[in-house]
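Here is chain A:
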Amino acid sequence: MSDLLEVEGLTAGYHGVPVLHGIDLRVPAGTICAVLGANGAGKTTLLRALSGLIRPSTGRIAFDGADLGDLATERLVRRGIGHVPEGRGVIAELTVEENLMLGGAWRLGWAGVWGAARAGLRRDVAEVYQLFPPLAARRRQPGHQLSGGERQMLALGRALVGRPRLLLLDEPSLGLAPRVVAQTMALLRQLCEQTRLTVLLVEQNVRSALSIADQGVVMSLGRVVAAGDARRLADDADLRHAYLGF
Partner candidate 1 sequence: MTGWLHSCRRTSVPTLARHLIGVAVAAVALLGLTYVLDPFHDYQLATAAAYLCAAAGLTVLIGQNGQLSLGHGALMAVGAYTLAMVQNQFGDHGVIAQWTVVVSLAAGVVTATLAGTVIGLAAARLRGPYLAGLTLVVAIALPAVTTVFSGVFHGDQGMSVFLPPVPDQLGVDFPMERWQAWLAVAAALLTLLALANLVRGRFGRSMRAIRDNEVAASVAGIPVARVQVVAFVVSAACAGLGGGMFAVLAQSVSPDAFTLTLSLNLLLAVVVGGSGSLAGAVWGSLLLVLLRYWADQLTGGLALSAGLRTRLAGNLPLAVFGLLLIVVMMAAPGGVQGLLSRAGRWVGGRLIRRPSHRAEVPAPDAEPPAPVVSHS
Partner candidate 2 sequence: MDRFLFLTVDGLTHGAVYSAFALALVLIWRGTRIVNFAQGVLAVATSYLAYTVTGRSGSYWLGFLAALLAGLVLGAVVERLVMHRVAGAPPLNAVIVALGLVLVVQGVLGMIYGNQYLPFPAPFDRSAMTVGGVPLVSRFDLFVFGTVVLLMIVLALLFTRTAIGLRMRAAAFAPSVARLLGVRVGRMLTLGWALAALVGALAGMLVIPTGLGLHPTAMDTVFVSAFTAVVVGGLDSPAGAVVGGMLVGLVLSYVAGYLGAGTAPLAVLALLVVVLLVRPAGLFSGPQARRV
C-alpha cells in the first residue's frame, strides 16, 4: 500500500530552538494514525509543521508522493491537507453556516460568487448538516454561541467541507463528554472506511484514540519513541506505564 504521508528526519521548532528532533512517520492512505504522548512531547508542533505553520529546519515531508518543500499553509490546503487546530478555531463572529462555507471557500477563487462551484459548496455544507444535525438547527447563529460539543462538530465539519485527503486533528476530545468523544471517534472511523480519508489524530485520550486507530506513534521530548500497530501499542504494558500513563 502506498503511503499518503511520508515524514523523514523532520526537525522543527520555534525561534531556532528545535522542538522536534528527527521525526520519521509513514501514514498509508485511508488509515488513522494516532499520535500520542505527554504534554510537551511535540505533538502539536508536529501538526503545525505538517500544515506549514512552522518551517522545518531539516527533513523531508512528502504528501501523495510529492515533496512539500516550503509550501505555505494556504497552498497545502489546496493540496488536500486539512488541519483542525487546538481549540478548534471556530470563528466567533461568523455564523455556523459561514464557518462551514469558509471551509471550502478557497475552491471558489476570485470569480465564484455564484454558479456551479458555489452550488457544489452548498451541497458539501448540506452533507455536513446531515452528519451533524445539531449544526443545521443553529446555522444562523454566530460561532460564539455554540457549546463545546457543537464547536467540535463545526470544526470537524468545516474541515471536511474543504475535502481534505489528510486530516490533522489536534485533541478533538478535549473538554467533551465521553459520549460525544465516542461518537466523534466512531464517525472518524466511518469516514476513513467510506471515503478513504487519512487521519493524523493527536490525542491525550489514549484509549479512545487507539481504539479507532490503525497505527500509533508515541512521542516523547520531540522524538518518536515507539511506533506500530495500534492494538499492539495498547497492549504493551511497559510502554503504557512509561509514556501513556494508564
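As a selection rule, all candidates are chains of the complex that A comes from, given by their letters.
One rule holds in what follows: a contact is a pair of C-beta atoms (placed from the backbone, for glycine too) under 8 Å apart; a residue touches a chain by one contact, two chains touch by 3 or more; residues count from 1.
A quick note: this is a predicted structure, and the numbers were derived from the prediction, not measured.
For chain A, the touching partner in this complex, chosen from 1 or 2, is 2.
By the touch rule above, chain A contacts candidate 2 in their complex via residues 51, 53, 72-74, 77-78, 82-83, 85, 89, 91-94, 98, 101-103, 105-106, 108, 110, 112-113, 118, 121, 158, 162.
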